[in-house]
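A protein chain is absent from this complex, but the other protein chains hold their places.
Chain IDs A, B and C follow the sequence of writing; residue 1 opens each chain.
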Amino acid sequence: MPIELIKLIPWIPLLGAVLCAVCCMKPAWRKAAGPISVLSIFIPFLITCGVYSAASGLQGDDKVQTIYQWMSVGGFSVNMGYFIDPLTMIMLFVVTGIGSLIATYAMGYMKGERGYARFFMGVSLFIFAMTTLVMADNLVLLYLGWEGVGLCSYLLIGYYYEKPEAVAAAKKAFIVNRIGDLGFALGIFLTYMTYDTVSLSVVTSKAVAFLSDPNYIATSADLWIPFLLMLGAFGKSAQIPLYVWLPDAMAGPTPVSALVHAATMVTAGVYMIARLIPVFQLSPYALPTVATIGGITALFAGTIALCQYDLKKVFAYSTVSQLGYMFLGVGALSSFGGIFHLFTHAFFKALLFLTAGSVMHALAGQLDLRAMSGLRKKMPVTCWLMFAGCLALAGFPFTAGFFSKDTILAEAMVRGTGEHGSNLYFFLALMGLLTALLTAFYTFRLWFRVFMGPEHFEMGDDHGHSDDDAHGDDHSHAHEPHEMPWWPMNIPLVVLAFGAIFAGMIVHWTGWMEHSIETSTAQPAIALNIQTDPQPTPAYEIITVSNTTDTHDTATEHPAAATGHSAEHDRAHGIHILMMWISSFIALLGIGLAAYFHWLNRPLTDKVAAKFGMVVEVLYNKYYIDEFYDLVIVKPLRTLGHGFYRFDQAVIHGLVITVGYIPRLAGWSIQPTQSGKMQGYGLGMVLGVAIAALLVFKWAF
Amino acid sequence: MPETVMNSLTLSHFLMTGAILFCLGLVGFITRRNLIIMFLCTEMMFQGVVVTLVAFSRFHLNDTGQTFVIFVLTIAAAEAALALGLVVLLFRRKGTLDSLVWSQLSG
Amino acid sequence: MHKAEFLQKVAGLWPEIVMLIGATACLFIGLSKGKGPRRSTPWIAAATLVIAALMVCKNSGSTDEPAALAGMANYIKLAVAGIGLILLMVAAGVPNRLRQSIDAEAAKTFEPGDVMTGEFYAFFLLSLTGVMLTAGAGDLVWLFLALELTSLPTYVMVATSRDRIEAQESAVKYFFLGALSAAIFLYGFALIYGATGSTNFIEITRIAQEQMLLNGGTPPGLLLIGMVLAIVGICFKIAAVPMHFYTADVYEGAATPVTAFLAFVPKTAGAVALILLLSLIGWPLPPAIEALLWLIAVATMTLGNVLGLLQNNVKRVLAYSSIAHSGYIIVGLLAGPAVIDAAGATEGTLNNGIAAILFYLVAYALGTIASFAILSCLRAGDREAQTYKHISGLHKNHPFLAALMLISVLSLVGLPPLVGFLGKIYLIGSAYSTGFTFLVVILVLNSAISAAYYLRIASACYFGEPDETVHSTGQLPRYAGALVAATLAIVLGILGNSLVNASRNATTPTQTTAQTIAQTSDAPTQTAAISNPINLE
Partner (left out) sequence: MDLLLILLTVFPLVSALPLMLPIKAFDSRKTVWSYALLSTLVSLLFSLIVLYKFDFTNTGAMQLATSLSWVDAFGLNFGFGIDSISLWLVLLTTFLMPIIILSSLTAIKTRVREFYFWLIVLETFMIGTFVATDILFFYVCFELTLVPLYILIGVFGSDKRKRVEAAKIFFLYTFTGSMLTFAGVMYVAWFNTMLPTHLFAAAGTWSFDIQTLYLAAANMSLTEQSWVLGALLAGFAVKVPLFPVHTWLPLAHTEAPTAGSVILAGVLLKLGTYGLLRFALPMCPQAVVEYAWLIGIFAVLGVLVTALICWVQTDVKKLIAYSSVSHLGFCVLGLFALDADNTGAVGAVMYMINHGLSTGALFLCIGMIYERFHTREMADMSGLGRAIPAWASFTVFFVLASVGLPGLNGFIGEFLTLLGAFLSPANVLGYEYAAIAGLGMILAAIYLLYMVGKIIFGPLKVPDVHNDDGTHDLKDLNTREIATLLPLAAACLILGMLPNGMLNSLQAPVEQLTYSAKAVATQANDTFVTDANATPLRLAIDDHTPEFAPGIAPQLTDPTHAPLTKTAHRAAER
């Protein structure tokens, strides 16, 4: 397949979106939107597969495929162009592959909805933006995709726009993302200022060159750029402090949650950092910060997930938590780990969301864990599909999540131990392990609650599927939960489940992803540095020191790159093996605890919960972070707005009016002289003459 | 007037006289309310100017000033005629010569 | 005086002579018993003005003229004749209306109506003659007489223009205060004569310059105080502070067409008289006089504008606006005439304050006369339309008048590209050229203030609800007058080149008296390159 076809990838979904928009216009046309959308995502997937080998082999300038120049002012030039390297291809696989599956599922899930066409328009548009994001050859085009996915997220979260909470959630998502985007935009500005270009390939290669130059002195811009870009990543990928929008975003239809808010969009931040990792390496504090935030977020969100009762909220916090892992991965200088986890997470989290969607669909919109139990009989397929997803998420040995999570934890541990080990990474690795325990626990808490135990369920009020006449064929037996149809809903789930179980093994044992990352810009630049100059440059002490151990991954594949570092390599390998054991144990422990508390002995759980009422309350209310933000940021700003408005009206405009009154006031003050009395006038004239005469004499003599 | 007195009078005496006449007229104009008297006050001011003019004429030893006086007197006469006509008109309207009754227009 | 010289002077005065003849003719024909001949008086007046204008045109070719500022005299005469025609259109029917209303009220006491027609036009022409003579004045006596000739007929016109008591009130105020001011500037004239020993402008200038040379640049005290009294006295004619008090009352009380007349004719005479007087001591003015004029300018424009804001009566508004415009005119006076360099050429036009005044007088006249003419086209019940309420919603029943009103007030605001705007450019340019930067700022701020009340007029016309009692007088000449004035305001704004050139030529080619002196006398400090008669600093 000719490589040029890759240029079409974003535009096919866009065309699909336009067609869907056309379908919106007439009710009769609406049904066509689903297939159109699926096709518009699936064709790019086929193209991705078709050009994969060609694209992976691109060298040098060929990697940049330009369509046209988007904007240019002076030296600032932005192309509508794509940067094709293996990382791009991995991301394209995830986006179009998972996207096609989810869209297919959605054809069934959204069937009969009034906004069916609108939904698929949003999905196609999203895929356009997301593919643009991952393919962009420059930061501004990346920003276009970045904001574009934000917009689609907004539109899709607000899909049920008659529900105030959906509207609020959509708004929140967009605005919180905007906060991050501002950082990103400023990061772009600073990048342009520093590198005189916004082209990703040039920026990264320049950064690599700086890193390789032992005499290079970091500028303050070098220190700041990563932090600004990071802000964007935190917003998009829902990290502390900007994670608050993601749980609320579950107000959107479930396929949206799966596609946008689990599999693809939220991982954009990870992708961006991985893509620009040399730039991040230039600042000695950037990657440790990323790792720290990631680790803390992972733990923090994991604890919240423990006590949520809303099915999708649990997964939402789980997503936040897993994204934290990914950041920990890239922060630990293992962009492979981050991207690997991104890849596997896309499968199992999409699967989990979609199966949750099936449950929700079956229970007419019921999402409360307390209102359902023992559904395995009613929905066997869903039950075991979700089980597969849960295993992967919990990191059950040899599932996808196990390998990817393990890679990250091991990398962190490698950074945290050894002769140059940094305590920070050691602690982060420990936090990661703790989080793994929590993950296993809350995942299976959910699964056991829903599918095990005595059968019991309360139907929801079917919000989201409301007031639609065409919708009824599925709900003729609305009082009984029912299994989903195989086509179009369960078949994609099976594919996802397959991925959730086996993707990790494939990646781990074939090593293609590691190889891909190495040959892309996402590869940390230290290996190069070490080869050319064993002495780390002083400016990057923290990272480079810890990075002397970094060659272990590459060493397995490229012994040449690791010459003289086999000791380190051995150590790293040992840690990897050790961590596999530990995390297997932890996963099993978590699953066992969950089984005990949420399947076998539920009353005990309630007692324990009652005993730690305060803690549960705090966790249930998500540490009151939303309230905190509301109190500290939203309310004051709005009060400020009211204040400014009043100030504007009273003081600024009042001042204008007052100034306008000055002439009037002056007029009133001299109006008495116009008394109408002739003597008065005469007196005035005479006085005037006298004053004039006196004045002139005073002046003249 | 005896010669001696004339000789001892200087220009400034005449100017003073003129100025005093002028100022009296001014003060009168402002203080009196009777229209006719007010008009006479303006006439007095004119006469003050006339005295000044004649004095200057004498001082400069040319007769331009005196010529001026003739014209001033003519204008004064014309004004007087006008004034009287106006006063008659006004008196017929209001039945009084008080200038303050003519103060409806103001502001 | 030789006979030839006398004849030459008379030849320069032909326009005035024609005007006098016309006035007399109107007077006498107005006495006739037949209605036909009486009705012909407006036409006679019009014909007189046309002939006078033609005479001026013919005259303007001759070089040796009696006036000090010969070019200016011709310009003013032509302007007066031309604008006089517009005023005549607006005034047409004033006596007739008086007559009608007196008939209607079955006049109880005083019946001047029957004989008014001819007299009115006679006074009209006489007053215009006065302005023409003022412009040609070369002597203090002449100036005094011309000013009085301008004023005296207006007193009568005000008094008899309306049958209402307001007219009489305005007449009494106008007359008495006018007499007071006349006495004041006459006293000033006397002192100037006393200081210099002559009433001839050329002589005065020469002597004044000698004295100023001796005195270190400042004129002697007597001359100075004479100038001050004269300037302040003449301020009455242009309605400037401190002699402005009468303006609003008189303008309100007089019949609207007469008000239009008052707003232009005496003001022109006063402005010209001030130009002539100041040219006696020459520019740059002595600091004391300059300070005085500066203060007068600022006070006048500000007072006019701020008081204009408070009025409800459109005629009073326009009266105050006329005061404000006097303030602008004084800015031009401060700037003075163009500088002439060694080559004898001026460097442009915008630095010529006197030309700016001449231009501005016309610009102002067109706007003001158009506004008054529009008002005079309307009657509210049996009274004059005067208040905002009366012109409210004018667009509905009289869209034509509303449009003209809009144009005229916008011209008065100085909105481009109307003629008022060119006037402002002219004045501001001249003020900058002479360093009065701060004055310019005050001027433009005042323009902004004035926009408030002009806009209120426009907004009344366009946004208000019509007053049902208001109806048109149906007098076509007035419509025509308004139309001509407003049209000229646009046309002269866009095609104002000729008028600008005329105003420039009126002041620059024939130099001011002072310059004539400067060139003829061989004062040692004078160099040919320096334009100003006095430049000792």
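Just so we're on the same page, a contact is a pair of C-beta atoms (placed from the backbone, for glycine too) under 8 Å apart; a residue touches a chain by one contact, two chains touch by 3 or more.
Note that the structure is a prediction, hence the values are computed from the model and not measured.
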Counting contacts across the entire complex, name the shown chains the missing chain touches. A, C
Options A:158, A:226 or A:416, residue touching the unrepresented chain: A:158
Residue in contact with the excluded chain [from A:20, A:41, A:185 or A:522]: A:185
Positions on chain A where the hidden chain makes contact: 24, 68-76, 80, 140, 143-144, 146-148, 151, 154, 158, 161-162, 164, 166-168, 170-171, 174-175, 178-179, 181-182, 185-186, 188-190, 192-193, 637-638, 640-642, 644-645, 648-649, 652-653, 656, 660
The missing chain sits against chain C at residues 284, 339, 341, 347-351, 395, 403, 406, 410, 413, 415-417, 421-422, 424-426, 428-429, 432-437, 440-441, 443-445, 447-448, 451-452, 455-456, 458-459, 462-463, 494, 496-497, 500-501, 504, 532, 537
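In the analysis below, only the chains that are shown with their structure count from here on.
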Select the category (line, ring, star, complete, other) that matches the graph of chains linked by touching. complete
Quick one: point me to the chain whose Cα centre is farthest from that of chain A. B
Highest contact-pair count belongs to which two chains? B-C
Averaging C-alpha coordinates per chain, one finds the centres of chain A and chain B separated by a number of Å equal to 98
Intercentroid distance (Cα basis), chain C paired with chain B, Å: 27
Between chain A and chain C, what is the gap in Å from one C-alpha centre to the other? 78
Tell me, which residues of chain B touch at least two other chains? 26, 29, 38, 99, 102-107
Numbers and ranges of chain C residues touching at least 2 other chains: 172-173, 176, 180, 184, 248-249, 310
Interfacial residue positions of chain C with respect to chain A in the complex: 172-173, 176-177, 180-181, 184, 218, 221, 224-225, 228-229, 231-233, 236, 241-243, 245-246, 248-249, 286-289, 291-292, 295-296, 302-303, 305-310, 449, 452
Chain B contact footprint on chain A (complex, rising order): 671, 674-679, 682-683, 686
In their shared complex, chain B is touched by residues of chain C numbered 109-110, 140-141, 144-145, 148, 152, 155-156, 159, 165-166, 168-173, 175-176, 179-180, 182-184, 186-187, 189-191, 193-194, 197-200, 248-249, 252-253, 310-311, 316
